[in-house]
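Here the complex is missing one protein chain, while the rest keep their positions.
Right after this comes chain A.
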Amino acid sequence: MRRSVNLRQPLRLLSDCSCSSRTASPTTRCISTSSNTATRPRAAEQRPAVRSSGQCRTYAHNPHKLEKKKRWEARNGLVDEYIPETDPALDLPELSIPINIKPPGRVRLAPSPENIDDSTYIPAASGEGLEEVGSVADWWENDKHWAPSMNYVGFSRREKITDAAVLEAMTRRAVVETLAVKHIEGDRALTGTWMTGGREAMLKALAVDVQVSEDGAVSLTGDLQAVVEGLKPAPQAEVQEIEPEVEQLERQEGLETAQETAVQEEDAAVVSDQEAYSDVLPSEDAHQLRKSWGNSWKSVSIEDPTLKFALNKRIQQLTGHIINDAKLITVRNVASYLSVLVKPPPPKKLVELLERKGDLPSLPNVKVYPRRVTPVDKERMVGRWKVIVNELQKRDLPVTGTAGYSKTPEKKWAQAKP
């Protein structure tokens, strides 16, 4: 099966791609080389649906066509022998960008038996006993060939936080940050992308005091400006290095490209930021903080959809929990939000549920096992299993199963089965 590749400029209207119309075979598969399209769909929408005929081309390996033809001729006896023209190991095509993953090198061809000088050499007639060198099918399953940069990095925290106190502290942090942004920068800033922030940013946000008056008005006391600044991307050396390239691109392709690059930089900043953010609040600290805060701050209202959106988004970023919309319908304040967020993960097995409840295992006459109690388990419990195994082995009988023999036919006769 031949595969065609759709070589188009990035962000050129994906919906317009119709590779199948360009290829002869309906089974031809396509890969679009436009990268990161899904992360920037708005740019794709804004662009006109320009599509020249040179943007889509088949993936037929023209450089190798000639060589392939020669090999075909050699195989069919049209020429005496196929000899590769250059050393295959040295003739690897150059790549447009440096890569971290390790593709296999060229396949080296063994010399044909006639060309071997060793007179004692006898070609093998079958594959039996020959050394296996493997295939390239599982090449990428080897971590040595894979690069960690290929792994998925999403918006949410990769591991979900499960500690109730830490979750509450993170909620408090998110509440303070969203309210601070709303207070200082207004509602428009609530829908933007914020940096995850390190430990310092977290401590700054947790230090802010939240007071809710009886009429529901919320007052924050603390360094709100610092909290808001902590959410913005810090100027980095890497970004400065990229800048000359950005300028070039701007000159070449205009403002649109510059916007894309800015998004790219932002993505990169988010990634590096998330990697750096490895330390969460220790559980003991979170417990102490929870005691000092009390419960009054949980009456902060989040009925405003924009505020609720920003809070939920921040919680997803900080804790890895994605609270779905159906659950958010009934959420009115922080307390009800916490009741949705702080829940132990559902038990996967019945035994986990029973142990969590604790009433059944505590009874003196009840035992809970994680799996079925088999006849072998029962023998083990009374210490008879070893003896049974020894006796069976002494008589050269199978320990478990029937060693391929059928069950006793007398039983069948007794049950009057056919």
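The working rule: a contact is a pair of C-beta atoms (placed from the backbone, for glycine too) under 8 Å apart; a residue touches a chain by one contact, two chains touch by 3 or more; residues count from 1.
Convention: contacts and distances are computed from a predicted model.
For the chain that does not appear here, its UniProt entry gives the protein name "Large ribosomal subunit protein uL4m", which is one of "Queuine tRNA-ribosyltransferase catalytic subunit 1", "Lipid droplet-regulating VLDL assembly factor AUP1", "Pyruvate dehydrogenase E1 component subunit alpha" or "Large ribosomal subunit protein uL4m". The chain not shown here touches chain A at positions 1-3, 5-7, 14-15, 17, 19-20, 29-33, 35-39, 41-42, 44-45, 59, 61, 63-64, 67-68, 84, 88, 92-97, 99-101, 103-107, 109, 135-141, 146-147, 149-156, 158, 191-193, 267, 305-306, 309, 312-313, 316, 322, 324-329.
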